[in-house]
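Presented below is the structure to which this report refers.
Here the complex is missing one protein chain, while the rest keep their positions.
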């Protein structure tokens, strides 16, 4: 049994990590930090976890933490993560960081979209934790940068097409819709029930969301020449789930069967990717609570475009579940350990 | 007081027509037909209308109907409408048809997307009931084809740009999201609460939705050469509301201020269009229950695209409210009569 | 046209007052105060009100306010109201107070459930603003204490039975369920979308909610000997609406027809009460957005209990709508002026 700890356990991602880890066959959750709730049982903060964990939220120094676990999930805001992670690594620990701090390989890009980076030397070492693209590197890594939720859904949808040079990358438009848990467990008027329910809106319109550089970084690994893409996030009145509707100009010579083959070639052995049959499209409610990414597509012969639909649970495959998948790889556990639960419907 | 009737009053659109008309200062609702509920008070079928209307649902022949009103709203499925409307017109009545039967001017296009047309001679006469584009023709018409919900949101969003030749029309992608009332009051598993709530999905992916030819017809009125566009509808877990996120390549030489001016020039006097300030974007919950169309846009200088956001209530501006606005024009009432209610939030 | 003002316009009740008043035929909304949003257009704070009002939120002294209107709606927290209302009255203004400060006639009871009262001398004068019980007094009043949302639903449900001595008052149990807007537009974790949606809970269990004394005060006006009742509020995942399920032991000799008659006798002329037919029961979605109170009941002959169901929109009949109804009475407007909108469904 590996001892693991969650740094930042009072958000929805922290809670979901605790929920998954308390049933994981190979680990023992030994610590959960929270400044705000220090001293309180985690199951008071999140009453759904009653009888599943006795952990008390604590407010540790990094040194103290080191003694408590061998692998750490840092589920804290960006900039906070970069202050903690170097010490953990120095103490010989493994880290799956769920913030944005180690996702961008180019420090200049990071500093343009976020702020100054205080641990830039780790950017080269950190592995972008998308197992479908970087499984081997993750296995050998001590620092995994867990991908953002939107990027996970978009990159998984595009990778087979980009790899096969099947689309014009400059034509990519990702219209993504996310559930409200993506905004975090933060007391703000815009996230109140009455403001979100029975409504729908876009935000960060015009390529201004911080996931843009992350998406482009991964798209550009497939290209000779870097491109910039369009990305519009929207807020859905659901708790969990992201659906990305992705448009691109299909290159001549690819039909439905060809494209299906590209997806099967890349994903047929993937434990958490489900390729849908022709004319079947994903829905967030069918991946809810699971680590699955459901993918479907359609070629619109009238316009020459392909439309790819990609659905994940933003807190699972988009955050906590993928983090556990990464841990499983880093620690040589079964890749699906702790992540077997079927999606939850209705 | 004008006598008006609703043909097909047992759907959500029929109910909304009744709701608006029972408070309209210039009309008297004198008949509501329903095969299924014939003999029952409309307020039994729709208990929210108790104390607002005493009408009994009836199952009329068209001749009987003629004696009951001077203007008719036909809120019946396509193909049913074309069987009723000619007789009503022959009897000297005015008609606002909420079906798709008279929206497409080209009978060949209609028959390609729907089925054989039995009243094709009326297609030339029918006016497409989007007052912001066809106000004068609507005033002089006896048959108005009330636009589809998705087309209303998309065409209103694009018209100022198309008129000014500000975008490349072949690049248009409309990613639209609609509330569940759009599927009608039909007992089917896919529309059950448990299937829709806390979920999100696309449908009719790849340019196969019947609103495609309607959208293209209106776009092409602005163009020398017809184009085909991409349109993807999605199902939102909300009752009412459509948000369309529309992408197009902006032509060189247009900046934020230029585009704002285009919208203001076309819409500043429109009673039901609200142009949002820069960096403010519409949300369906702010138009709920009203006849407003809220419009915002953003230029993404990284990709050269403009993203237009357009929000309506699909049952009001997308159906019953726009139908009443059309009636107001056809009958020389104040254009906003019966439609003054502020949106309903939260 | 009467000039009216809203003190405290940044909450859901303030917004709903503005929504109703901007369409009211007899009044002009001349001022809206908000400390937090002073200087901002009310339509920025509540974008659904765009094009319906140009008011700028202001932060007034009470003296300045006096010059702006003749009647004031105080939609501020308790304790704040008692500091403002005396000055407004002294300046010759009329006041509809939506706080709890003037609802309880007995200062000792008020101070037991709230805190010290600084304007206790007004308690005798203030009229409890339930028009169905106190219409005449409201007409002649300059200070109306607008009832709480739960009490409105419960008292209207019980009054005909209490008046006729048809139930054992000690047996009354009111199990009430309210939408989330009742918690106000306050940034707190418990009111976040993700905490409320797809869930249900009771709160203030065991007779500890501050509406208890208000309910008992009005019940006891019908009785020789005061009673104490059971009241349990619950939080529904809906924006608007209260449904109260009220249980009481029916006295011998009353059957379904007798009880129906009691309700009809008291309410048949009431513009905002809708009595449902036998075996039909109210639902919050049928009163949504309206000032209606829907009432139904059923006698359970197995247990000798009567179960009364009472539904209102908590922000309308439970707050802003009833306040406007009270203003209409105080100012000799038509009682239904501004409140004619049919409920909003779906």
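Order of writing sets the chain letters: A, B and C. Residues in each chain are counted from 1.
Definition applied: contacts are C-beta pairs under 8 Å (C-beta built on N, C-alpha and C of every residue); 3 or more make two chains touch, one makes a residue touch a chain.
In this text, all values refer to a predicted model and were calculated from it rather than measured experimentally.
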{"item": "Displayed chains contacting the withheld chain", "value": "A, B, C"}
{"item": "Sole residue of B:239, B:284 or B:328 that reaches the chain not shown, by the stated touch rule", "value": "B:239"}
{"item": "Contact with the hidden chain (one of C:90, C:202, C:223 or C:334)", "value": "C:202"}
{"item": "Residue among B:180, B:229 or B:327 touching the omitted chain", "value": "B:180"}
{"item": "Touching residue (missing chain; options A:27, A:49 or A:243)", "value": "A:49"}
{"item": "Which residue of A:66, A:289 or A:318 touches the chain not shown here", "value": "A:289"}
{"item": "For chain C, the residues touching the chain missing from this view", "value": "173, 175, 177, 194-195, 197-203, 205-207, 228-230, 232, 234, 236-241, 243, 245, 247, 281-286, 288, 296, 298-300, 302-303, 305, 307, 309, 311, 346"}
{"item": "Missing-partner contacts on chain A, residue numbers", "value": "12, 15, 19, 22-23, 46-52, 181, 197-198, 239-240, 274, 276, 280, 283, 285-290, 292, 294, 340-346"}
{"item": "Where the unshown chain meets chain B, residue by residue", "value": "12, 180-181, 185, 187-189, 191-198, 237-239"}
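By definition in this document, only the chains that are shown with their structure count from here on.
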{"item": "Most remote chain, CA-based centroid, reference being chain C", "value": "A"}
{"item": "Intercentroid distance (Cα basis), chain C paired with chain B, Å", "value": "36"}
{"item": "Interchain centroid distance [CA atoms averaged], chain A/chain C, Å", "value": "46"}
{"item": "For chain A, residues that touch 2 or more chains besides their own", "value": "194-195, 197-198, 237-239"}
